[in-house]
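A single protein chain has been omitted from the complex, and every remaining protein chain is retained in its original position.
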Amino acid sequence: MAPEERAFQERVDAGQKIEPKEWMPEGYRKTLIRQISQHAHSEIVGQLPEGNWITRAPTLERKAILLAKVQDEAGHGLYLYCAAETLGVSRDELYAQLHSGKAKYSSIFNYPTLTWADIGVIGWLVDGAAIMNQVPLQRCSYGPYSRAMIRICKEESFHQRQGYDILMKMVEGTPAQRAMVQDALNRWWWPSLMMFGPSDDASVHSAQSMAWRIKQNSNDELRQKFVDQTVPQAEYLGLTIPDPELKWNGEKGGYDFGEPDWNELFEVIAGNGPCNSERLGARRNAWEDGAWFRNGLTAYAEKSAARGAASMAAE
Amino acid sequence: MAPEERAFQERVDAGQKIEPKEWMPEGYRKTLIRQISQHAHSEIVGQLPEGNWITRAPTLERKAILLAKVQDEAGHGLYLYCAAETLGVSRDELYAQLHSGKAKYSSIFNYPTLTWADIGVIGWLVDGAAIMNQVPLQRCSYGPYSRAMIRICKEESFHQRQGYDILMKMVEGTPAQRAMVQDALNRWWWPSLMMFGPSDDASVHSAQSMAWRIKQNSNDELRQKFVDQTVPQAEYLGLTIPDPELKWNGEKGGYDFGEPDWNELFEVIAGNGPCNSERLGARRNAWEDGAWFRNGLTAYAEKSAARGAASMAAE
Amino acid sequence: RHTLFEFLLRMGDNTLILGHRLSEWCGHAPALEEDIALANTALDLIGQTQLWFGLAGEVENKGRSADDLAYLRDAYEFRNLLLAERPNGDFGKTLMRQFLFDAWHYLCLQALLGSSDRRIAAIAEKVSKEVAYHLERSRDLVIRLGDGTAESHARMQAGLDDLWPYTGEMFIEEAPDAALAAASVAPEPSSIKAEWHSLVAETLSEATLKKPADGYMHKGGRRGIHTEHLGYVLAELQFLQRAYPGATW
Partner (left out) sequence: RHTLFEFLLRMGDNTLILGHRLSEWCGHAPALEEDIALANTALDLIGQTQLWFGLAGEVENKGRSADDLAYLRDAYEFRNLLLAERPNGDFGKTLMRQFLFDAWHYLCLQALLGSSDRRIAAIAEKVSKEVAYHLERSRDLVIRLGDGTAESHARMQAGLDDLWPYTGEMFIEEAPDAALAAASVAPEPSSIKAEWHSLVAETLSEATLKKPADGYMHKGGRRGIHTEHLGYVLAELQFLQRAYPGATW
């Protein structure tokens, strides 16, 4: 290990933050860019499934809350792209990677939102799983990422409570509403568990990421924690987790649960999910259809700068 | 008057039909082309306001009836374009005139259909007025037009009954439904009266058209007949005609009624109606977006013909 | 009985939703003849919906009318193929969707002619002539446009590529299918797969179009798991019945 790499690792081990201008191993930079941009893309694509219900939100209050939430997500995207930019990659480059299919986003957003209950379940499970993943990242070794995460986590936990609140209201409602909630849980449960990634034995990159403090817990660890936290909440809502193998294991102090269909996860990652082509298509169209808008603003900025320079010269 | 023109007029006066290959005055041909194509365009554009409610028809039966009606209208357009073609003008030329704004269509279709009651009222009043205009045209001097009209009138009177039936059901229904019907009548009454054209003193072309038996009754005559027929129907439905001047005139054996706002009619004809730009825009888009389709079929037909010729030659 | 009811819903939901999609074209088709043909096909499909739902209501025996079934169920209660709810896209895509569906619909009805349930056989008898005509028409247009200009070819191919992943669902066995097949009420979905493929392959070849590889296939429609599009279709379709509950029209 080169001396600067050793010094770097020592600082990481001591829990110090690495800042943009400082030396870092190329692999660290690359891993961070990949992880942060994937996270940013997820926030952006994540607008779509929830946006699908804004115009149909059942009350003005719910509509306002959902608008605020989606706005927060776009804001998270913005922080994260900024954090990635500190590593020397532009937002436009990252978009290009997303649009070409080279960069990934969370597979969970390739599932459709079919009823209003899905909005509740996304808040509860998807944001819940996201928080579980993100809380340790607040202590991540890269300063800008860590600080973005602190801001994001605060808002996410707010979103999770709002999602749970939607479900509380619905399970107290009519039988049709309760059925919608159970149906939504049935559809989102396994995809949510898969948000933690493949099981540890199948996971790549993990050891090095842990050493760099980009990752702090194993996938299976976080998944277990998520299940343990979620099952009692489901019980409180009077819902059935769609997993016949689920049961309390007193010995380990947690739940045993079934194996997700990893095949499905790999298929969805490979582009074969219910909404992959629509989500990516929507983002591509938004980008392409908006080219004139971005070019217009750039042209105006250049004209203004030229006018400013001309009037300075004239003075 | 030239001898052939005199012979022509004598045949017309004797109630004989003029057929496509026969000699006719240029003005007769032109007037017919204008009138028939305007009528054809009206059928085509007329699909749009009613089509607006097909996807939202309140029962499967009503949806089927409305689909059948709109299909009939497109069919009427087809007969009429064919009748116009016998006068030496192609359908594509007529479309070009429509799309450029040179040819007109009935102004009534520049009003929006805002509730389901509008579908009933269009059947009752708009088809009713159309029939009133068209019945005499069954005896028109030009053979193909006259025959098209015979076919069309039969279907239109069916449509009118269906429209009236929609309203019957609605006025027997809830207060909201009754209110919708009255509201629709309020909006469509005056535009329907204007379907007969300006009052006789302001109407151009009329005298010559009458002599040629292209037109058989004056605008005001038909309007009066329409009012006399419609008022009792409105009463039967329990509706109020939105005309404070309307009252029975025993002396003339018909109703007196107020003057429509001719200014509005001329404005709408000039392009300034609620839906002019949307209706014409929809038709233009349909035509432009469909160019590839029509070109594809033509190319295939040419290829097939060439293949046929090649295989004939090879034999 | 519930199995039979589910089967009838599937049939009626397919025709209702596809009929809805077709009627969205009203007045916007690329040629007058197409406006007429589309309205005519939609009209047939809505008529068929009335037959299937009429029988479904009878079988269910809870007093639900055909209109109740059409207008008062939410998306998760619909059993149509996802293909039927795909957005229209351009006219080429609409025609391709129609052809892919018609081919299946026709073969399905042919099989239903021999249903052990006479009421089903009678409906199949009644509507199979209509559907044979739909197929004849959509097949012919697919061929002509596929083998037309470069642009018409490209559009038909794009429509085909886009819709192909929605065709696999036609042949998947769902829970009720085995029981229906055992009772000779309806064929197993997979039983018409080979014939469908050969009919489609032959047509595409004549159309000079490339049959896509069988990759990932969407599914779920017949279990009530739809795409995000169906909710919007129903919001529009059902508006009046939902907004004025109990009113007669």
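For reference, chains read A, B and C in written order, and residue numbers begin at 1 within each chain.
As a working rule, a residue touches a chain if its C-beta (ideal position, glycine included) is under 8 Å from a C-beta of that chain, and two chains touch if they have at least 3 such contacts.
In this text, all values refer to a predicted model and were calculated from it rather than measured experimentally.
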| item | value |
| --- | --- |
| Given A:R11, A:K104, A:K169 or A:K225, the one touching the chain that is not displayed | A:K169 |
| Contact residue for the chain not shown (choose from A:I44, A:I108 or A:L185) | A:I44 |
| Touch criterion as defined above, residue of A:A7, A:A64 or A:A96 at the omitted chain | A:A64 |
| Hidden partner interface residues of chain B, rising order | 49, 52, 56, 112-115, 176, 180, 183, 187, 267, 271-272, 274-275, 278 |
| Touching residues on chain C - with respect to the absent chain | 74, 231-232, 234-236, 238-239, 242-243, 245 |
| For chain A, the residues touching the chain missing from this view | 44-45, 47-48, 50-51, 54-64, 67-68, 70-71, 74-75, 77-78, 81, 91, 116, 166, 169-170, 172-174, 176-177, 282-283, 285-287, 289-301, 303 |
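The criterion applied here is as follows: only the chains that are shown with their structure count from here on.
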| item | value |
| --- | --- |
| Chain contact graph, described as a line, ring, star, complete graph or other shape | line |
| Dominant interface by contact count, named by its two chains | B-C |
| Chain centre separation in whole Å, for chain C relative to chain A (CA means) | 37 |
| Distance from the mean Cα position of chain B to that of chain A, given in whole angstrom | 58 |
| Per-residue overlap in chain C, given as positions that touch at least 2 other chains | none |
